[in-house]
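All protein chains of the complex are present and in place, except for one that has been dropped.
Moving on to chain A:
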Amino acid sequence: MLTAHSVAISIVSSIIHPPPTALTSQSISSCLPKLIPGSKTRRRTEKARVFTQSPTLAVLSDPHVLLLAETLEDSLQSSSSAPLPPLQKLRDISAQSLLLTPWPSRKDEPFRFTDTSFIKNSHIEPISPSKSRSLASLPVLSDTLLPLNVTILDGYVVDSLSQLSELPDGVFVGGLSSITSEATMKRVSECVPNFQGDLFWLLNGVGAPDIIVIYVPEGCRVESPLHLKYFSLKGSEKDSKTLPISNPRVLVLVEKGGEIGIVEEYTGVDGTDMCYWANSVMEIVIGNGAKVSHSYIQTQSLGAAHIKWTSVRQESTSIYELTEVSTGGKLSRHNLHVQQVGPETVTELSTFHLSIGDQIQDLHSKLVLDHPRGVSRQLHKCIVAHSLGQAVFDGNVQVNRDAQQTDAGQLTRSLLLKPRATVNVKPNLQIIADDVKCSHGAAISDLEDDQLFYFQARGIDIEAARKALIISFAAEVIGRFPNTSVQKKVEGLIRKLLDPTIPSG
């Protein structure tokens, strides 16, 4: 029963929201004693570093953040060649911003319900690329769900485990250094970065070893979806308070009229309780009339931290479709930012989060509409099936002054299956344009009694009925994966998680 759950909901709708309470430089300098950056007392190398350059700024910095940024930077210094211009630009921009970015606390609106102290209190260890291990022997890596695939181990692309031979001409998939076309490199430079996010986005910018580029030229349709298989091989024992970090970064650039399907899948390999931190960023730029359908599956180990950014820029009449299923991680957060940069865009977001254990599943989505006649549909569903489980949804839709005749719909549904299971939902629409059609809805419940009774009335016992209804709740989102083998795989996975006794598949 609903009343048995402790439900914390805050629903803010159709209002203009105050900006998050970010600390400005004035306020912090006037009320805080001068901080001495932690880096100052640490070992120095003769190489010039961003983090030691400007002491005036450093004064305002969060020593914990600086330390972490330095660690990441150190780990990359060891690699021989100088980074290519787009990566260098990304690192510089990120490093500059990090100086002013404190570690988020529960007092910051975007982190009000999401406690990141699990990461903050852990020792963060950058992972260097694995060399000698015979990787192909890992059975999980030889899984080829789709003919086009790229394996990314701990943030590094492994060419020997990737299959790209069926890519159409002109389509490029690979690291920056493999780009041979000058024109492509130029486009990449223009597009990186397309956005600036929070602390985690910036840490990825500093720590990413490379930018994995997916480039689809004008008018090119890639028929088969491209499977990005992210594995976290390196992990620490539970309670070791150490998190090996990986910072995979991908840029998807689809030119005018192009079309591609991307399947991102994040998995941990060894055991289910390994601890690590995957801090991933994907930037997507969709040209005029182009289309990206993005499938995102997150099944990390239950000891992992998984922070993911997806930032999308949509030019006119482009289509972006996201289907997400996230079940893994102790702390999992997806920050999704979609920016409309031309009229008549179509954006469809369908997401399903499952908290089966003591874990947080968080979706922070923001959709900014600045041009007329955009259409957006968002469906977010989550199930919390553990009394220590938590789900968070903050879904912001901004319909700005020029976005007339926008048609924006948002719906979120949450199922709480255990006493004390928690969900925090904050759907919020900010509408400034006056000629728009916007809708939103939020429902939090146990299973519907009427539906349960219908099963019973046909002779199906209540436990079997509950299982069928829980699976069906998730099936609405799973059914939206465009690829049927992906659909089947995820459905089997969800069945297994919700009831280990149901045979998967």
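Everything below uses one rule, namely that a contact is a pair of C-beta atoms (placed from the backbone, for glycine too) under 8 Å apart; a residue touches a chain by one contact, two chains touch by 3 or more; residues count from 1.
Operating definition for what follows: contacts and distances are computed from a predicted model.
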Q) UniProt protein name for the omitted subunit, picking from "Trafficking protein particle complex subunit", "Ras-related protein Rab-21", "ABC transporter I family member 6, chloroplastic" or "small monomeric GTPase"? A) "ABC transporter I family member 6, chloroplastic"
Q: Would you indicate which residue among A:D169, A:D435 or A:D461 is in contact with the undisplayed chain?
A: A:D461
Q) Of A:E166, A:E190 or A:D449, which residue touches the hidden chain? A) A:D449
Q | Chain not shown: contacting residue from A:M185, A:I319 or A:A475 | A | A:A475
Q) When the complex is taken as a whole, what residues of chain A touch the one chain not shown? A) 448-451, 453-462, 464, 468-469, 471-476, 479
